[in-house]
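Only one protein chain is missing from this complex, and each of the others stays in its spot.
As written, the chains take the letters A, B and C, and residue 1 is the first residue of each chain.
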Amino acid sequence: MSLEGSLANGVHRLSLRVYYEDTDFSGYVYHANYLKFCERARSDLMRLLGIDQAVLFDGQDRTFIVIRKMSCEFVRPARFDSVITVESVAKPSRGPRLEMQQKIVLGADLLFSAEVTAVIVDGKGRPRRPDSVMEAALAKIAS
Amino acid sequence: MSLEGSLANGVHRLSLRVYYEDTDFSGYVYHANYLKFCERARSDLMRLLGIDQAVLFDGQDRTFIVIRKMSCEFVRPARFDSVITVESVAKPSRGPRLEMQQKIVLGADLLFSAEVTAVIVDGKGRPRRPDSVMEAALAKIAS
Amino acid sequence: MSLEGSLANGVHRLSLRVYYEDTDFSGYVYHANYLKFCERARSDLMRLLGIDQAVLFDGQDRTFIVIRKMSCEFVRPARFDSVITVESVAKPSRGPRLEMQQKIVLGADLLFSAEVTAVIVDGKGRPRRPDSVMEAALAKIAS
Partner (left out) sequence: MSLEGSLANGVHRLSLRVYYEDTDFSGYVYHANYLKFCERARSDLMRLLGIDQAVLFDGQDRTFIVIRKMSCEFVRPARFDSVITVESVAKPSRGPRLEMQQKIVLGADLLFSAEVTAVIVDGKGRPRRPDSVMEAALAKIAS
């Protein structure tokens, strides 16, 4: 198993463990933490595609990927100690917009799903098209 | 200013400070933390309505309020040290479902908005109607 | 009650609520979150002293306050919904070092205590003395 998950047939899969920090006193994962798990998966997917967010961010030509919308369904809760998997599928990007579907599963059970819209922006928050390297990388995975 | 915010004309308002812990290396609030801020506001609204979530949870007749759906728009980012306000408006509840609109603002600027659907469940995760006390409390604020 | 707490006789006091996000499945506050509460109090104390960490950080003469050591005792756990108070007392600073004692209490009960050593550093992580404004501010509260 690789730390950054695997990418096959357009689906990125990242497995991760539910720790104490992820749960709340209800005994289950705190709802906002599913969004953290999804962000880990997006960061790892970018890395596997050769897109280095730290370089983008620190570069002269400051570029960020920011989340604009996220529609979330919390289907079943995850518990401490479970190993869950985040499945991410990108849609074809249009200019500065990136769209993705993300699911979190435990074996065959769906726990969480989200429709995600991200936007590539410059240092002043203005939308910008991906450069050709990023565009080519994103095109490889869009289904 | 009260720790649990204020409730007037059906709108609950909770002001809170953005601390180090809320930000990420982009310099702004980490996206999932807006959901934490919304949850704080919902918990405080419940408290102001006389609904004690700890008692519900610990009671013999175990009851939880869980989030089922949340559609989020991230409009403008918040920065370290800002004092932001969460505004929450409940819709009329129908049986076990609770619906709410939540916004986070900085002065006149909208930063974040969410449509939230929660469900009242028992200890086994089965939907249940609110008891009469909770129902009366919720009816007071539904717009 | 003020959002940034109060400062009297050299003791800064910040009251805050324990929310869902702060707890874990044990039913109590997750241990690392007491450090978050302490950091909120330190940030608020700095603000009350007129030290603006955002300006220090963004200024041409980049300055940070970083934690170097923290010795923590977890005495009694806090529960969901409690209102707890962080009490912070600064010791006389010596050059770039700041030392502080922080306690978290629930009424008369001690929940947590920490001895904190922070260091003022520049953008490259090198220790630096506080400027005269910061030094005067810190001297006001050192016991």
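Observations
Keep this in mind: a contact is a pair of C-beta atoms (placed from the backbone, for glycine too) under 8 Å apart; a residue touches a chain by one contact, two chains touch by 3 or more.
No experiment lies behind these values; they were computed from the predicted model shown.
In the complete complex, the residue from C:Leu3, C:Leu48 or C:Cys72 that touches the missing chain is C:Cys72. Residues of chain C that touch the chain left out of view are 25-26, 31-33, 35-36, 39, 57, 64, 66-74, 76-77, 125.
Although one chain is not shown, part of chain A still touches it, namely residues 1-4, 15-17, 19-21, 36, 39-40, 43-44, 47, 52-54, 79-81, 83. Mapped onto chain B, contacts with the missing chain fall at residues 20-21, 23-28, 30, 32, 79-80.
Assume only the chains that are shown with their structure count from here on.
Among the chains present, the centre nearest to the common Cα mean is that of B.
Where chain A touches chain B, over half of the residue numbers in use are shared by the two copies, so each contributes mostly the same positions. The greatest centre-to-centre gap from chain C, using C-alpha centroids, is found for A. As a whole-number value, the distance joining the C-alpha centres of chain A and chain C reads 33 Å. If you average the Cα atoms of chain B and of chain C, the two centres end up 27 Å apart. Work out the mean CA point of chain A and of chain B, and you get 25 Å between them.
Touching two or more other chains at once are residues 25-26, 32 of chain A.
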